[in-house]
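Below you'll find the structure, written out as structure tokens, and then a few comments.
One protein chain omitted, others in place.
The block that comes next holds chain A.
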Amino acid sequence: MQVSNIVNLGIKELRSLARDPMLLVLIVYSFTLAVYTAATAIPETLNKAPIAIVDEDRSPLSARIIGAFYPPLFMPPVLITPAEMDARMDAGLETFALDIPPGFQRDVLAGRQPAIQLNVDATRMTQAFSGSGYIQQIVTGEVNAFIQRHRGDATPPVDLALRVRFNAELNKGWFGSIVQVINQVTMLSIILTGAALIREREHGTIEHLLVMPVTPFEIMTAKIWSMALVVLVACAFSLVFVVQGLLAVPIQGSVALFLAGAALHLFATTSMGIFLGTVARSMPQFGMLLILVMVPLQMLSGGTTPRESMPEVVQDVMLAAPTTHFVALAQAILFRGAGLDVVWPQFLALVVIGVILFGLSLARFRRTIAQMS
């Protein structure tokens, strides 16, 4: 193995990339605007949830309840008639429709425990659940407060003091921006190495390298260090200037430790890119493979929905995916301020996954390149 070959070939990769202005524009876009847009898409877990209220009571209490729904959690409630409710929910205009029955205030005051009906559009996934929790709380709170004013009751004897750590306001953008950076890192590193390998195969330049005193190991290592470096720099820039700067997300832990984790992640994903580049025989096939790989990596890594919500089997299978560990270590380091003593299992997992993928690609490299075209 010649270290100089690895260095020289890597510099060649960097120069090639510098000659493709469109790719550079896309890289810059994906680490700045794309991150910013995604992070600011949903500022809170529950944001501007659309709600309609059927007020059949028209009492001070029902007015009080209506007045308790306001932005940013909820859109100002739309007051509708019972007849309109079904059509509006069918059309997806509102996620929630709250029906306050006639005589509600009277029944509450009389202690008859009247029921309010809350209709939830269950197709709306997460909003349906977090939103209905909030609505229950708000309605109960308003009813209690109303009664207290009337009767002067004491607070409930056992209070639950809820505190959210690491992100007190549950600002979704904090986590969202990091997940976005992670997604871009994964996608870009796979495309840069995999598609570039296929382009070299289609243009015959890789074949030329193989008759020179250069080993496949050197060629692969050169691709990995150079492309990983590009993505790592982009990732660091994005984290410091977009996430910490523009989005003002407070980072608890060490950025350097996070970047070290990112470097290990890149080792795994660039190896995966090369592996896909040896599996696909043409660029269109690579495009298909990319979608097949990216969707699970993005959706099931724990960045989009919590890992706890996945079936046991999926959770176990996804342990083989580098993104799962990267998302976990990013959460731990950046938000919980964890150190290496905490995240070492993730680091180790990334190394193991990377070594396996690298070994697989190395085994396929010479065999498949010779079969091309």
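What we mean here is this: contacts are C-beta pairs under 8 Å (C-beta built on N, C-alpha and C of every residue); 3 or more make two chains touch, one makes a residue touch a chain; residues count from 1.
In this section, contacts and distances are computed from a predicted model.
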Among "Alpha-D-ribose 1-methylphosphonate 5-phosphate C-P lyase", "Ribosome-associated ATPase/putative transporter RbbA", "Cytochrome P450 107B1" or "phosphoenolpyruvate--glycerone phosphotransferase", the UniProt name of the subunit that does not appear here: "Ribosome-associated ATPase/putative transporter RbbA"
Among A:Phe69, A:Phe258, A:Phe275 or A:Phe335, exactly one should touch the missing chain; which is it? A:Phe335
From the list A:Ala63, A:Val139, A:Leu229 or A:Leu360, which touches the chain that is not on show? A:Val139
